[in-house]
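Selected chains only, in their assembly positions.
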């Protein structure tokens, strides 16, 4: 199901992700995902943030802006949505004031996607949604390699905010729950100061690698991407992309900005250079449209998501070619 | 077809006007409109403005914001979308750089709506789109009574901008083409200064009445609405609502703002007080989202449109009651 032509998009007045067909598991059951390679799905939840909220609106606004992305990827030399059967899976439905039930519903919903053999591309919402997504993926694929783009380690402890589950803790839980393969946590763009000297210990002891922004500057993003590529090999990879990994100049529309991050160019290239990995899932989180200007964070987000989809398309093309 | 519950809206991630069902005449043919009372339809055209453009994005953004309007109208005592079978008809499709063909396509498309017995609610786009809408309506209903909310008379001559058809001329053409019944042009909120002493002559000679903002202030909007209500009687009425009729404080998101206009409260009440009229069509034009702040112009626009739909619902309810 290729992207619909612009005329159809204009005609319907609706704006699915990348003008893709919309399917609804709740209404159609397993048929909704049957045959799909990728499901782009929204999770408009932002009640787990510690500073400025607003990411709940990202799925709606990203749909609108993503309509502007054309689908032939000149770098990879393929039309992403001709290669890949991708669909807009709507949003995960959840009770707006209950984090626990919401996490369970996300896990269940992404479980359906995974069960259908499709790769979930999940648009948050805040970063707390990554945990149930990783749970659903790890249940199917085993412990995951994770490429985590962020300004923050996101391995805080429960004490900091009197609550174990929020947008600063998903990777603590993921590690503790065995969702992340040892030595397979690749954290890029980390630069926020810490609450204490031991803040990096958990990930470090799990064999995680932090690719600092200074390393990016010194070695170049391609070298960093190469290092990650080599490290993950053929592990199932989850990409967790917190938009605050990117510098606030390029991504002002986010709740907890930290200066000194990746440029848009670095962020997009990082993803492009990972081509060949076995991507099993991806999230894009923490875009807060009300804090954006001239949609620049949204345009970046749409391209980040597209690069993720392109990775899946490349993998499929190469696999199909190998099959022949 | 009542408004879908919020959960469905959240679920689909799509945002039709007022969460209404989406239909597509191009795909489904006459069945798309069969049985409908009202079709809300977008015309993302703004190439006919003389100052700041941007209204082409209003249909997309109004869909998103309109999802927040609940559907029981306490003033009229009815649920608008239970009473009225209203549908999102998508957008009129047109070639983006050809005004003449675009006008023809609008007229044709609205003609289909009218032919199906439904009332078109047309969301611009700039004010130039009102002319083909009125042409389609007058073809079915004969000359129309017009309630025209605006800061400008919109009866300029072709000489001003070397082009007869643009957003400053729809009512010149409408009068000259016989689309407006003599004595039935009611212009509310007019206050822009003029290019010359004769600028008001055409409408005046056609028996048009200008309800100035001073008159609104002195007599109150209810009295003005009453005067219009009495004047139109049972004529078929077209409401042409240029958002710049409202003061820029309430509607900053527009291209040619003029200070001193209606308040939101006056604008909404004006429409409410017209209950009972035979509304045959309505437009809402000149909302430029990029110039808006915190969506306040869009929220106003959604309520203006809703009040128009409510007028249609009241009429239907009363007519149905009379039938019993």
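Chains: A and B, in written order; residue numbering restarts at 1 for each.
In the analysis below, a contact is a pair of C-beta atoms (placed from the backbone, for glycine too) under 8 Å apart; a residue touches a chain by one contact, two chains touch by 3 or more.
Note that this is a predicted model, so its numbers are computed, not measured.
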Number of identical chains in the entire complex, 2 depicted: 6
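As a convention for this text, only the chains that are shown with their structure count from here on.
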Whole-Å distance, C-alpha centre of chain A to that of chain B, is 41
Which of the residues in chain A end up touching chain B in this complex? 7, 10-16, 22, 24, 26, 42, 44, 59-60, 63-64, 88, 90-91, 93
